[in-house]
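As you look at this complex, bear in mind that one protein chain is not there, while each of the others sits in place.
And now, chain A:
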């Protein structure tokens, strides 16, 4: 039994090594060289999750973000396979994982591109593991899809896999498949306590308020919003602070609904991650356009770009 297992592993690993040779420009070697750690995002994480799922360690969604569930799955894998349990997918761990599992990249990428709900457990018909996400009703099967014959053939091999080594890994189908650029992960890291929508809303406000300012000035505006959330004198939510009547000119004149650029979003992320260039300011104003005399009475901390920040 054990011998047989080793044989299977050997053949599998040969397959895996051979696959890249049969590919055109894109390599599907098991993982790239990087050590994958908690918080990482990308193709390697998709592969890691798929492989862990193949072995039954990972039961979550294959979304390309190395989150806590992936972390525990990886640690369990390391424990079961007698590796040092560090929660890092380093070279040894990756090799062991690649040997022990299979990864049908084409299937996974296709499902991700289509936005389907799917899983990648070993020993099960892959077609039964995918369902279109949006239409909701109907087909558990995906037969006769974009890949035509290949799609029907691949699952058959997949099913046979646990019994006998697949003499022809599914990855070979990939070159024939339409060369869709693989879509990026279907999820994203978000800082604790904030949703992507919160970040978007803040980016809107920051962009509307300070799009002509240097980057640091934008981080500063975002930091003021967060300082206000913390402050006892202001509402306790991001939306509450932003939409507080007469608090931000950009909200009053509708500039908040301009589409923010990436820089504004990055500034917001920086502020959320603890950067506060203002020294805990909760007010700021542009001395050239400020209409309120009262604002001048606030103790000033510093000036960044055109804005003066104060307590």
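The rule is simple: a residue touches a chain if its C-beta (ideal position, glycine included) is under 8 Å from a C-beta of that chain, and two chains touch if they have at least 3 such contacts; residues count from 1.
The rule is simple: contacts and distances are computed from a predicted model.
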item: Omitted chain, identified by the protein name its UniProt record gives, among "Germination protein YpeB", "Phosphotransferase", "FtsX-like permease family protein" or "RNA polymerase sigma factor, sigma-70 family"; value: "Germination protein YpeB"
item: Absent-chain contact - pick from A:84, A:123, A:240 or A:287; value: A:240
item: Omitted-chain contact residue, chosen from A:39, A:84 or A:287; value: A:39
item: Residues belonging to chain A that touch the chain removed from view; value: 34-42, 60, 63, 65, 67-69, 71-72, 75, 88, 115, 185-193, 195-196, 200, 214-216, 219, 230-237, 240-241, 243-247, 266, 269-270, 273-277, 279-281, 291-295, 298-303, 310-311
